[in-house]
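The other protein chains are all here in position, but one chain of the complex has been omitted.
== chain A ==
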Amino acid sequence: MSMHWDRFRASTVRLGGNGSASLRGTSFGDGGLRHTSSQTVRLGRVQPQHPSHRTIFCNDREANQPVRFKGNSVSTTKYNIFTFLPKGLFEQFRRVANLYFLMISILSTTPISPVHPITNVVPLSLVLLVSLVKEAFEDWKRLQNDMSINNTPVDVLQDQKWETVPWKKLQVGDIVKVKHDAFFPADLLFLASTNPDGVCYIETSNLDGETNLKIRKALERTWDYLLPEKASELKGEIQCEQPNNSLYTFTGNLIIDKQTIPLSPNQLLLRGCSLRNTEYIVGAIIFTGHETKVMMNSMNVPSKRSTLERKLDKLILALFGGLFFMCLVGAIGSGIFINRKYFYLGLSGHVEDQFNPSNRFVVTILTMFTLITLYSTIIPISLYVSIEMIKFIQCAQFINKDLHMYHAESNTPALARTSNLNEELGQVEYIFSDKTGTLTRNLMEFFKCSIGGEMYGTGITEIERGIAQRNGMKIDETTSATAVQEKGFNFDDPRLMRGAWRNEHDPEICKEFFRCLAVCHTVLPEGDASSDKITYQAASPDEAALVTAAKNFGFFFYRRTPTSIMVREANIEKMGSVQDVTYEILNVLEFNSTRKRQSVVCRYPNGRLVLYCKGADTVIYERLVDGNNDIKKLTREHLEQFGSSGLRTLCLAYRELTTEIYEKWNEKFIQAKSSLRDREKKLDEVAELIEKDLILIGCTAIEDKLQDGVPLCIETLSRAGIKLWVLTGDKMETAINIAYACNLINNAMKQFIVSSETDPIREAEDRGDPVEIARVIKDSVKQYLERYLEEAQQFLRSPYGTKLALVIDGKCLMYALDPALRVSLLKLSLNCSSVVCCRVSPLQKAQVTSLVKKGARKITLSIGDGANDVSMIQAAHVGVGISGLEGMQAVMASDFAIAQFRFLTDLLLVHGRWSYLRLCKVITYFFYKNLTFTLTQFWFTFQTGFSGQRYYDDWFQSLYNVIFTALPVIIVGLFDKDVSASISKRYPELYKAGIRNTFFTWKVVAIWAFFSIYQSLIIYYFTVAASPNGHNSSGKVFGLWDVSTMSFTCIVVTVNLRLLMACNSITRWHHVSVWGSILAWFLFIFIYSGIMTPRDRQENEYFVIYVLMSTFYFYLSLWLIPVVALLGDFLYQGVQRFMFPYDYEIVQEIHRDDPEESRRQLLEVGHHLSPDEARSYAIARLPRETSKHTGFAFDSPGFESFFASQAGVFAPHKPWDVIRRASIKSKHRTAKS
């Protein structure tokens, strides 16, 4: 049972600052229910509340009948069988390209059109068909998901028995029984539980991402309704609010035996939560199906479009421009050309408007429309559907099934929740990351310590390992026999373990060190008093780690009473001796963020009075007694060393007290404690009086355990040109510390710190005038920003290339995000290679994200795990949720879900980069092939008197996009790889091409367009110029359709081969698709020109291919034209590669001789090195630079009383809350056993 206490802190941040949170007093006065104030959190939009209330009769279906409550079945599908076609089609025609082709299709049924309607109808309907099938498939999966949920069995009370029915059969008012670990089928009124006191524990991770258990308590009046016989007697009436989406509020009354009992959120069990640590509960259904709070909250995540697609729109627009230009040229030409002198055109007498020489203007206008239908192929109709298919497969087959992104421990593969954003992953420049749960595991481990100037601990942190590797040092892979593996303790040093400390040169100070750890804390032990069964409940994981450390050193803290602490001490008298010692705790001087220390006054059994103190090095050093400078100096060095390795440090000190001094002080303390005004402040002042003349013992170093591979991943990402910003709700110290641990900040960097923890601000805050506080903070933020910006410019101009880092806290950020200062903030932060924002609210996370997204127009990615990251995830271009361990909320809002932060490397550098490259290739190629095709048609127009005569047969034109050139480009979109995945990760810099958008610029498009024009000219003029004499045709000559078929053959061959030339890697699928497409064309034309259909249409194509193939013209041209057409591209590619190679091309060349690697072996070895194995590498101390950063980052979160927060009352953190909570839990435990 690991309780994530830190989550509580996180939750308070959420509650305090969530964007959609609103603070309001609820006064639902009908039963005299009083809520002083209540905090409302909504996940989605605020929904209007029904003015009245609903009345539910428990256990009485007939009585509820007239009200017609909604059923409990849910449906998340978009369509049903009737709405599918109209709604689906409507969705499709919202796309401009589809609408355009619909219009063209309509236009082509008119006589204006030179082409048969099939030319446009066939591709359009194929495209629509594919899209609709995809929609139907997705909806089908949703339907299946719904059905499996709706059919989950649950026990419901019927005739004094529990009957098992599916969820969907439940009705409002039913009494249900929910068993251990099951999900609540609807929103329930909690009636009774198997636990004593009518409590139950629920997990709400599906709702808010919090994994800690919450307690719900049934009304005393209903505790008995546990067994079916008893429960069936319940005939109550519930009056409550109408369904709404506020998760944490509920008001209502239970009227039972004419007695009105008010209800509160404490009695409400929400759908989506699950029951924990309780055998079963009985509840009455209040809200069902879509009316449950969670369903009311289910929001439609705004669908995101990728930047590339938005650029694509511009390209399409440019194509429209080109189309218009071509049509205009042709139309004007036709107006000039048309003349009665061409008697063979039959223009005398009555002529339709389009060819009437008497009105050339009308001719021009009408020809314009003619040409629009003729040139419509310039808009690649199948582009969007192809891209969609490619992306869909990329997601479903590649991202979701990548073994490199599968996390074995949590059994979680990666999940792409939207297929719109694959290529966006290849262009990310800024990553915004949450800290807890994303970068770190929220697991604190005692890692090193320094006692009396001697450093202990042989472990090495990830960051040290990184440094060592960079310096080319070997890391010893030895595991000591004395190493102890325990949660919270990851320390090994034979000099201290198993009582060996007795042999150190100053065992007394070691003893003080261990006692300080064992005594000076607010931790509660839980469970049996044996060292392997006990668990510690602490307000912060740091404290638990310290106490665990003391236990492992032989000072086992096993029981706490309000006035004493019991420690089982080993090896005190002599090696192997064990004795229980009771320390009387006289005072606890609490931790808070201004004091940055915590003290305990305790009395030894022998009467010795000692004050133990632990805290930040800055505050402890100020209060040390003079002398002992050696230890102070050494310890300071150690602190710096720990700090730069990313460890969190605490200094330990003690002070011997005499009874007189203590008694005198204690009086003042009691006075302060009982004072009614400014109690906190007075307590702090009194504490100052005794916390002085301390003797330094040493310091501890705790590792805030990072997720696996985080520093490496961050380094890789930074080499890839991606900037990581950490946005965290933590304190500044913690945040900086983690930044050190992740290698985001190091001592070589210039740090700019914008903090609100300065004296002027504090003074202003003490004075308490909000307007003045705002003014002071704003001024100081402004000063900071201006000064830093100036410095930053200097650093950037300096030749050393110093990297910059910005640290800013939430309060300052609030003012820095002000429109007036926003620009300077942005300027400064964009110059920094890493930015850490601490103490930020979820809303601010989103604001920072959109500041960069909108202000700097850079592509952003947010990654987080909790509900507090949702807004940030939605604000960024790409949202990534950490799945597996934490709740669902972040994942539900995300676009991609991965199990570990380090998988970002794979997601971005491999999948993202490839997707980007592929998509660029697909888009530019589509552009090219349609332009080439249309241009040949355009050149032909010039030689037909601008009449708009089609060059190609209708079917050629309609199948060109959907058959003859469709598949290869999809294959490229799926399989093209410039370099392999492992090389992609070895050369992260390759990613920069995506950030710079190298492969989809107007220049790239222009080059393709240029060669498209070149090729179309070659194809058109060569076929035409070679055609006048039918070669080897026994004198017979070709007609229009022979030549056009020849042209079309050349185009199909050229365009398909051009694709092959654009490929970086050619698999057999490339061959199959490219040669298959060419073959498909020939098969088609053999059949098509071989048959005569009885339908009324022109038989232009009859036998054409056979006629062609009987001549040399065909073979000579087919050999010449594609080669000549492609020679230009080939020359360009050769020169470009030779003279101006792309980075990826160089890398390809470097690794050209590498054997075909299978990543399979790599998978087995490199990837499953567990962190603990990795940790067990031991190494001697590394040489390090001294630093100023000492790594103090003790977190004692503002722990709130559970019950207080439930009632919406703000309660500051008190140690006894921990005790109360623990006592409840142990009671529950004993009840179970």
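Just so we're on the same page, a residue touches a chain if its C-beta (ideal position, glycine included) is under 8 Å from a C-beta of that chain, and two chains touch if they have at least 3 such contacts; residues count from 1.
Quick note on the criterion: contacts and distances are computed from a predicted model.
J.: I want to check something: the complex is missing a chain, and I'd like its UniProt protein name from "Protein Abitram", "serine C-palmitoyltransferase", "ALA-interacting subunit" or "histidine kinase".
T.: According to UniProt, the chain not displayed is called "ALA-interacting subunit".
J.: Could you tell me which of A:142, A:487 or A:803 touches the chain that is not displayed?
T.: Hidden-chain contact among the options goes to A:142.
J.: If I consider the whole complex, including the chain that's not displayed, which of A:619, A:817, A:1024 or A:1109 touches that chain?
T.: A:1024
J.: May I ask which residue of A:392, A:604 or A:1082 touches the chain that does not appear here?
T.: Looking across A:392, A:604 or A:1082, the contact with the absent chain belongs to A:392.
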